[in-house]
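One chain of protein is taken out of this complex; the other chains stay put.
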Amino acid sequence: MRKLGVARLVFGVGVAFLYIPIITLIIFSFNSSRIVMLWGGFSTKWYASLFHNGFMMAAARRTLEIGLTAATCAVVLGTMAGYSLARFGPFRGRTLFSGMITAPLVMPDVITGISLLLMFIAMGQLIGWPADRGMLTIAIAHITFCTSYVTVVLQSRLVALDRSLEEAAMDLGCRPLRILFDITLPIIAPALLSAWLLAFTLSLDDLVISSFVAGPGSTTLPLLIFSEVKLDVKPDVNALAAIVIAFVTIGTIIAGFVMASRERKRLRDEQLAFAAEAAARA
Amino acid sequence: MSEFLDSGGLATPAPIGPGAAIVPEELAGLPPGPRPNDRLRFPGNMLHSLGNSWQRIMVAVPFGWMLLFFLIPFAIVLKIGFADSVVARPPFTPLLSYPDGDHLALTVTWDNFASLWQDDLYLRAYLNSLKIAAISTVFCLLLGYPMALAIARATRQTRNIMLLVVVLPFWTPFLLRVYAWLGILDTNGLLNRFLQWAHVTHAPLQMLYTPFAVYVGIVYSYLPFMILPLYASLERLDRTLDEAAADLGAKPFAVFRDITFPLSIPGVIAGSLLVFIPAVGEYVIPDLLGNASNVMIGRVLYDEFFSNRDWPTASAVAIALLLALVIPMILFQYLQAKQVDAP
Partner (left out) sequence: MAETLLRPDTNLPAGGVSAAIPDVTEPWRDSAAKPFIEIRGVSKQFGTFVALQDVSLKIYKGELFSLLGGSGCGKTTLLRMIAGFETPSSGSIIIDGQDMTGVPPYERPVNMMFQSYALFPHMSVFNNVAYGLKKDGVARAEIAKRVDEALALVQLRPYAERKPHQLSGGQRQRVALARSLVKRPKALLLDEPLGALDKKLREATQYELMNIQDKVGITFIVVTHDQEEAMTLSTRIAVMDRGQVYQVGRPIEIYEYPNCRFTAGFIGTMNMFEGVVLGLEDRLLRVKGKEGGDFLLAHPGAPVPDGTPVWVAVRPEKIRLSLTPVAATQNMVAGKVKDLGYFGGTTSYRIDVGDGRLVSVNVTNADRALALRADWDERVFLTWDPASAVLLTE
């Protein structure tokens, strides 16, 4: 098992590679010096300047609004699409449907962006809507690619779901549409949640597609950061990064903790049930 | 009663969808065959009294959305790619027009594509993109494979923690992760200072705004995409296969070469595609970390569109970029479909 020693070593190196940039971001967000990467003493002034930066705050709000909208709509659309693909068997147009769902996953962002922009322009000329580009067009673009990710996540979850659960409900007198709400969705709720989080993250992360379909006054946080850091490293961006990383880390730790304790409880319950039965039989 | 009469479930016995649980496995992939009344069918014959309306809605809403905001926009790109460039608003000639008022004329031009060949800016940018993506993919694989193997071979609890450690940076915004490298690779940055402090170099190296920085950025951003599919395929492997090979006299490296690696090839392919495809069209990383002489195709497209306002050329570039990616994309779609359909 010497081979595994090498793998473990590379794992350590890889993790260092993944984390050193993030850690330096956090450390230097507390740097009082304006000069990049030159430690000038501890300070929280960049956090203060971040919160006083009206542009930054407005962009952050917009980004969150778009993210919430896009993730929620994408989960609704993706649930419908994933359920159709997993449950309806073959239907006319299925191949085209699943092609349209998976293609955006592999489409380069620049192409998605340019095609949506041209579409919005053409629509604007044809029917006068959307008259201008802004939050709405960004949201539409985000819903579109997020729907693809959500669909893939939910479709594979539904395919793996024991079909007899839904059949049992039908056998007990439940109509098919009702089964979706009584049985299917409650059981796949964790997958719905993780699909929503994935869509939300993807939306917050998007820069390229937004840069095509954004309009004046709809600058999102990534767009703002991009234009700022193209010129120079900005300490208040470090502060922002540190805040985001803190949120993500705490969220992940809490989620991991909740999941682990649930899993432990489930295992304990199962062991107890089997022990009780063994005792009853003895 | 009338509901299922409508659906044809009574008059003609409904052909069954292949999704039904008891269809023998070897038959599940059979083509559905011609049907007199090809409506949506719920697996088994669950459908016959649904009236189908809710199912139609379930399909139609996302279908319509993707049609309107994915397929049609894409068709528009195609259209503009074949149109002439003019200084106007919009800056291209219509593809379909009524030149003499009564009959429709289709104006198609290959000029945009021809110019892609003639001007070596485009060709260089293409080849450069493919080269950068390919090299980055190889580095991702070299770094990601041992990492995935280490995770797959860890005990159950450690495995979850290791996975979390690898995935966590993915939840940090992409732009911020790329941005972090600006401060590290800068001439006055952390890495240069470290190298000088360690007496490896005496003068600061130019690392930022070089291809090296682009490789670092791409490998850094896409590493989780390589590790996750690799881990998935390695984790599925039956460990007793290794033990059987070792029992038959294979040394550890031979076990890896003869058993583990060949069986993980689907993961290698999936991971490589997940890195390669987006890397070819990457825009942000080369723009922040690379230099102007090493331009990638995403940047060219962006500039044609926004700076030169040459929409037809931009569209032609988009189409050509897509063509370059068609084979890997189809491969990816195929793997995806196989993975989703096989429980």
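Note that the chains take the letters A and B in the order they are written out, and that residue 1 is the start of every chain.
Throughout what follows, contacts are C-beta pairs under 8 Å (C-beta built on N, C-alpha and C of every residue); 3 or more make two chains touch, one makes a residue touch a chain.
These numbers come from a predicted model, not from an experiment.
S.K.: Of the residues A:Ala7, A:Met56, A:Met119 or A:Ile183, which one touches the chain left out of the display?
M.R.: That would be A:Ile183, which touches the missing chain.
S.K.: Using the touch definition from the top, which of A:Ser32, A:Thr95, A:Ser164 or A:Ser227 touches the missing chain?
M.R.: That would be A:Ser164, which touches the missing chain.
S.K.: Looking at the full complex, which residue from A:Ile35, A:Leu96, A:Leu193 or A:Ala273 touches the chain that isn't shown here?
M.R.: A:Ala273
S.K.: Using the touch rule from the top, list residues of subunit A that touch the missing partner.
M.R.: Where subunit A meets the chain not shown: residues 162, 164-165, 167-175, 178, 182-183, 186-187, 189, 266, 269-270, 272-274, 276-277, 281.
Assume only the chains that are shown with their structure count from here on.
S.K.: So the centre of each chain is just the mean of its C-alpha atoms; given that, what is the distance between subunit A and subunit B in Å?
M.R.: 16
S.K.: Provide the residue numbers of subunit A that touch subunit B in the complex, in ascending order.
M.R.: 1-4, 6-11, 13-15, 17-22, 24-25, 28, 35-38, 77-78, 80-81, 83-84, 87-93, 97-111, 114-116, 118-119, 121-122, 125, 140-141, 143-144, 147, 151-152, 155-156, 159-160, 163-164, 167, 170, 176-177, 201, 204-205, 207-208, 222, 225-226, 229-230, 233, 237, 240-241, 244-245, 248-249, 252, 256
S.K.: Once bound in the complex, which stretches of subunit B touch subunit A?
M.R.: Residues 17-19, 21, 32, 38-43, 46, 50, 54-55, 57-59, 61-63, 65-67, 69-74, 76-77, 80, 90, 143-144, 146-147, 149-151, 153, 160, 162, 164-166, 168-169, 171-177, 179-184, 186, 188-190, 193, 220, 223, 252-253, 256, 273, 277-278, 280-284, 287-288, 298, 301-302, 305, 311, 314-315, 318, 321-322, 325, 328-329, 332-333, 336-337, 339-341, 343.
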